[in-house]
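Showing subunit A:
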Amino acid sequence: MESLFIIIIAPMVSGIITKVKNNLRMRVGPGVFQPYYNLIKLFYKEEVVSDKTSWIFSIAPSIVLASVVLAALLVPIFTITPYAHHVGEFLLIIFILALGRFFLALAGLDAGSSFGGMGSSREMFISSLAEPAAILSIFAVSLNAGTTNLGAISSAHAVKFSSIAAGLSLLMVAIAETSRIPIDNQETHLELTMIHEAMVLEYSGRSLAFIELASHIKQMIFFSLIANILFPFAVLGGNIVFGIAAYILEILAISAVVGFIEVSVAKMRLFRVVDFLAFSFVISLAAIVISIMGA
Partner candidate 1 sequence: MNILFILIVPFILAVLPSVVKKPRLLGILNSVGYLFVLLCSLWLVLKPDMVVSPSRFFYIDALSIFFIFTISIVTFSAALFSVDYIERDISSFFISRNKARAYYTFFNIFSLSMFFVPMVRNLALGWVAIEMTTLASAFLVGFYNTKSSIEAAWKYIMVCSVGIIFALFGTIVFYYASSCVGVKNLNWADMVSASHSMDKNLIKIAFLFILVGYGTKAGLAPMHTWLPDAHSQAISPISALLSGVLLKTAIYAILRFTIITNECVGSDFSSKLFIIFALISLGVSAGFIIIQKQMKRLLAYSSIEHVGVIFLGFGFGGVIGLYGALFHVLNHAVTKSLMFFGAANIIKKYKKDNMNIMRGVISSMPFTGTMFILGMFALIGMPPFSIFFSELLILMAGLGKGLYLASGLYLFFIALIFGGILFHFSKVLFGDKPDGMACAKEGASVKIVFIFLFILTVVLGLAMPGFLNKIIASSVAILGGA
Partner candidate 2 sequence: MYIFLIGIIIMSYTMVMAKRMTSLVASFRMQSLFLFLATFFMAMKEKSAELYIVAGLLLLLKVILIPKFLSDIIRKLKMEEGIGLFLNPLVSLLIAVFLTYISYVFTTRVITFASASQAFSFSASLSVTMIGLFIMIFRMKALSQVIGFLAMENGLFLVASTVSGGMPFFVEIAIFMDVFVSVVIFGIFIYRINKLFTHIDVSKLNTLRR
Partner candidate 3 sequence: MGNFFDIRMSFLFDPLAVFFLSVIFLVSLPSAVYSIGYLAKKYSPRKIAYAWFLLTAFIISMALVVSVASALTFLIAWEIMSLVSYFLVVFDSKEEKSVQAGVIYLVMTHVGTAFIMAGFLIMHKYANSFDFISLKQASAIMPSSVKNIVFLFLLTGFGTKAGIVPFHIWLPYAHPQAPSHISSIMSGVMIKTGIYGIIRFVIFILGVDSMWWGSLILVLAGVSCLVGVIYALMEHDIKKLLAYHSIENIGIILLGVGSSMVFLKLNMPGLAIFSLIAGLYHLINHAVFKGLLFLCAGGVYSATGTRDIERLGGLIKKMPLTAFSFLIGAMAISALPPLNGFVSEWLTLQAFFVASLTACTAGLKIFFSLCAAILALTGGLAAACFVKAFGMVFLAMPRSKSPENASEVSLSMKTGMLFLVFFTIALGLGAGFVFRLLKVVAQSVASCDIGAVKLSLNDFMFLEGQASGVNLSTPLVALILGAVMIGIYLGFGRNKIRKYNTWDCGYYKLGSRNEYTATGFSKPFRIAFNFFLMPYTRTEKLRKSFYYIRSFKYETFTTPVFKKYMYYPLIGMIFTTAKFMRRLQSGSIHMYISYIFITILVLIIFMNKF
């Protein structure tokens, strides 16, 4: 139910981010529902597939989509225990996303174009560097909560300073993972600067729609993780209406922040990314230290 909710509103969040960016740039920009239109348009478009490709290329989108859906099932939204808490917990989320990424990268190599290879190489590079930060940042919070169970974490009431730090590093990870400025630029049309876009360059039509949707959902997952980690208000008192409201507010706030970051900083060179992610890793480590100190 909640996961379905995520899946449905996921594109809108991207729309909101775009809206925020445009407004900050004193533009009108497309409406928040634009991503939906794009998805529908792509969904009915004819698909062009390279003749060099193999079955890896064709099954990749569905695997990606499936993985993010499963991940979405694992995230607590505004009730304590996520639906699939019998299946696994937050480590599984990380690994599941890795699964999708693995196949997407393979698909990027499959067509045999240099852009695809470049894209998948860089994608794997960034994500592999991002993984420790992601894990540690969530772990810092679970140290506060005294458990690694996400539901239990997000039901922890007190907001500690360490969890804010953790949330910050997780936000940086999210920026890296969802290919936003300053790591990557979703709106670029120059292949050489692309990372994620370059990897999926060969996709078109319905497969592309799946992949787009998947990335929306992925972003949503990260945001809601941040939300529930930073300010576990969503489950305060267990009042469902209040919870939903709080959750939505948080999501809006986060997307606003992300949009603001996107317009305010320039894209980095690829090898500065190392420093960026190292920084987020250090922050998450600091978060752990702080939480051990008990703040």
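Picked so that all candidates are chains of the complex that A comes from, given by their letters.
For the reader, a short list of remarks on this structure follows.
As a working rule, a contact is a pair of C-beta atoms (placed from the backbone, for glycine too) under 8 Å apart; a residue touches a chain by one contact, two chains touch by 3 or more; residues count from 1.
From a predicted model like this one, the values you see are computed outputs, not experimental measurements.
Touch, as defined above, links subunit A to just one of 1, 2 or 3 in this complex, and that is 3. Partner candidate 3 is touched in their complex by these residues of subunit A: 43-44, 46-52, 54-56, 58-59, 62-63, 65-67, 69-70, 73, 84-89, 91-92, 94-96, 98-99, 101-102, 105-106, 109-118, 120-122, 124-125, 127-132, 134-136, 139, 142-143, 145-149, 151-152, 191, 201-202, 205-207, 210, 270-271, 274, 281, 285, 288-289, 292-293.
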